Structure formats: C-alpha cells, structure tokens
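So that we are looking at the same thing, I have put the structure below in structure tokens.
Shown here is a partial selection of chains from the complex, left in place.
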Amino acid sequence: MGDLTHFNKSGRANMVEVGHKLNTQREAVTSASIFMKPETLRRIMDQKIKKGDVLAVAQVSGIMAAKNTSNLIPMCHNIFLTGADVEFETDEESSRIDIKATVRTTGKTGVEMEALTAVSVAALTIYDMCKSIDREMEITDIKLLKKSGGKSGDYVREGYEKLLEE
Amino acid sequence: MGDLTHFNKSGRANMVEVGHKLNTQREAVTSASIFMKPETLRRIMDQKIKKGDVLAVAQVSGIMAAKNTSNLIPMCHNIFLTGADVEFETDEESSRIDIKATVRTTGKTGVEMEALTAVSVAALTIYDMCKSIDREMEITDIKLLKKSGGKSGDYVREGYEKLLEE
Amino acid sequence: MGDLTHFNKSGRANMVEVGHKLNTQREAVTSASIFMKPETLRRIMDQKIKKGDVLAVAQVSGIMAAKNTSNLIPMCHNIFLTGADVEFETDEESSRIDIKATVRTTGKTGVEMEALTAVSVAALTIYDMCKSIDREMEITDIKLLKKSGGKSGDYVREGYEKLLEE
C-alpha cells in the first residue's frame, strides 16, 4: 500500500509539493445521489416546466463550488480549471436524483476533489431548496467514477466502464 | 404538503424573506459516513496516535465550512452561528467513519444547511487526505438527525430518539 | 449638505461606527439595465423556453452577490440579510433587459449597497453568458429606486412613486 502524502516530517498535515509534476490534461468524473419522497421529486420535475427550477440553482452551485474547492478542503491545491459540468438524471422508480460532475484541468494535480465537491454542493442545494417540504432527504453514494491524466494513470471504477467510451 | 418557498412570483429562485420570524435558539444535528478499505481506516486510526492526524484536519474543515455555508448554497441566508462542533466515530467492523455535526444559532432561520455542509466537507477532507492510498472511498448517508427551535417545531429522525436526551 | 462619514480623524477611510443605531427593518430596491443586439435578446428569451436559461444563472449570481457585498465594498458593514430577490423584465422595443433587486434586513445599516451589488453582478453575468455572440452589450442606469427604514427616513426616487404601493 502506498503512502499518505499529506504529512510533513513531524507528522503534521501539509500541502504536498507538486512542483516536479508535469502539466498534463486531467479529468475527473464523480457522482452522487439524493433520495427524497416521490412527491418531492414530482414537484422538482414539474417546476422545471411550470415555474422555478431547483436543478438550475443546484447546477450553478455545483460549478461555483468546484472553483471554490481549495478554500474548503485544507490540503487541496488551488488550481485553474479548464472546464466544469454538472448533470442531473431523475429516477422516479427509486425516487432519487443522480448527479454527475465532470471537471477538467491542464495542470499538476488531479481534479477529483473539485468534482466530488461539485456533486456534494449540488446535492446540498437540492436539499436546501426542498427542505420546507421534505426534511428526510438523504444524500448518498458520493464517489469517484473515473479519473484520467497524471502519473498514476487512468482509473475507471468497476461497473462504470461505459464512461470510457464517452 | 407544504410549499417550496424558494421561488418568487415569476417562478425564479429567491432568498425567502425571514424578517418577520422570531430570533429563537435553534440547533441542528446531522451525520454522514465515509466507507473505506480496512487498511485505510487502520492507517487513519494509527496516525491519530503516531504522527499526522487526518481527523484533526477534517474537523477544522467541517467547522470552517459551517461558517461558509451561505457562500456555497445560493438561497441560504448568511447567519451568525453561536457554536459548531464535529465529532467522529470509527467503526472497524463496517470499515467506516461516522461524522456527526452539531450547529447552533440564535436567529431567524434554522441551521440544517450549516450542519449538513459541515459533515459533507469533513467527509470530503478525509477523502482528500487518503485518496493517494484509496480512491474508492464512498461518502453516504448525509442526513438531518435532529432540529430544534423555530416555528415548525422540533424534529427527531425516526430511530434517533436517543439524541433527544443528550 | 451632510458629511462624508467614511473617514476617521486623520482623513483616512474607516468603517463607520453604527453600534448606537437601532435595529430596524430596512429595505432597498435598485435597478439596472443591459442593452444588447435584438438578436441577443431574442436568443435569451427563446432559451428560457427551449434549453438553457441565462436569466436563471444571473438570478443566482445576483442573490449570492448581495450576500457577498461586504467582501467587495471595503467600508461596507457585513450584515445579515433577511431576504433578497432579483427580477427581470425584457423590453424588446429598446432591446434591453431591466433588472430589479429587492433586499431586506433587520439591522443597523441600510442595504442599498447589497441591492446595488445584486443588480450589477446579475447584469455582468448576463454579459458573461452572451459575450460570445455580442461583445457590445452595455450595462447602464444602476441606481437606487427606493429605501425604507433607518433614521434618515424613507426615500423614493422621483418617477418611481408607484413602487410605494407594492
């Protein structure tokens, strides 16, 4: 097993040096799900047509959070993102919304944390906008689906190989 | 079922007016879990004694995130928090860490979002500090356990009644 | 004529003391306009129905900016807002979008700056999202329409008396 890198010689946390790493194109794809009452999901879906748009606000919050990641995660490098996207898929059968984020950079560190932060904050925003009608929503399955670029090579989570083809 | 409050007359999102609400003492308790390889969990636990301290960094990040919530969640009011705490419990059997946050205010809005943001960011920080040895960690079960204060009254999630006695 | 208050004894800028002021309900209403090519306006309006939604993003940015005002305007107090709303009206004849913001607080200072910042940032966001097709958009007429609460009393800009009745 490898090393936990975020520690200095005296065992305290640091922001590890990456100056020797190459600037390469890097991408991370992540997902999260938020479960809710069927009635809540229906309200979100209807509003997309009728009036307000919960997912539009969640989308904006996820992208802004990706850019803000290094202010939230203490040992995470502040980096320039070349692009960020957040997508939603509603699943009426299980009464949940799936959130997928894709973040890219040309730089010295991966963008897993940016993409994980994007789906987390998008999910929290959905919670915020619907909490007056459904306190029991649950956010689950925040995870890395795919990662490319950098020395450690490409990674695709088992069961998500179809992402490779996109 | 009640109303989705975060929309104005033309159906666009707004930050709902709470000027008429009373300043009351409010509290929210939330939790999240992060699953990881047994080896990762052991490394985190050993370091608590031997050298670095993943959970110390996660704790700080969770508390700072609670204060930063209104910059992340678009329609969330910016409020003064009277206190914030984050606690961890490690469960070796299921190879996970449970995170619990308690946030309090004396004000016009609840602090659910602040407490949910605290556990989410603490979990993301654990991911960040261990991702070099375990990419497949999953963050799950981000949820509200308890809420008190405000007009809508107290709430305890089913199965968490013991929290009432604390 | 009154005094410029934002200066200390040696003539340097300071954040003026408001500790002696009463906590009262305060409101500010502001507006801005952004002029563009007719084709640009049509594209924004069509998208509201068909696909993306420029104004949804602008709305979110305006409300977040209102909360962020004291980090942008150096001598502006950091305050709790009880509510914030941003509205848009499209005027095809003059090929412009009018933006109106309403911000409220219960506190010791007015919220003119928060409401002016909201319309400014909403307008800048419209520019950002359309600049690939129209570089020559112009943002104009950022102004205070109405103000209530506080010792200096209510104010309605000449020509905007109808706002009083809302």
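Each chain gets a letter, A, B and C, in the order it is written, and its residues are counted from 1.
Note that in this section a residue touches a chain if its C-beta (ideal position, glycine included) is under 8 Å from a C-beta of that chain, and two chains touch if they have at least 3 such contacts.
If you're wondering where the values come from, they're calculated on a predicted model, not measured in any experiment.
What's in place is 3 chains of the same protein, and the file's complete complex has 6 copies in all.
Methods note: only the chains that are shown with their structure count from here on.
Centre-to-centre separation of chain A and chain B, using mean CA positions: 17 Å.
Taking each chain's centre as the mean of its C-alpha atoms, chain B lies 32 Å from chain C.
Multi-chain contact residues of chain A (touching two or more other chains) are listed as 53, 56-57, 60-61, 64.
By the touch rule above, chain C contacts chain B in their complex via residues 25, 55-56, 59-60, 63-64, 66-68, 80-88, 104-106.
Against chain C, in their complex, chain A makes its touches with residues 53, 56-57, 60-61, 64. Contact residues on chain B toward chain C in their complex (touch as defined above): 8, 10, 12-19, 70-71, 74-75, 77-80, 107-108.
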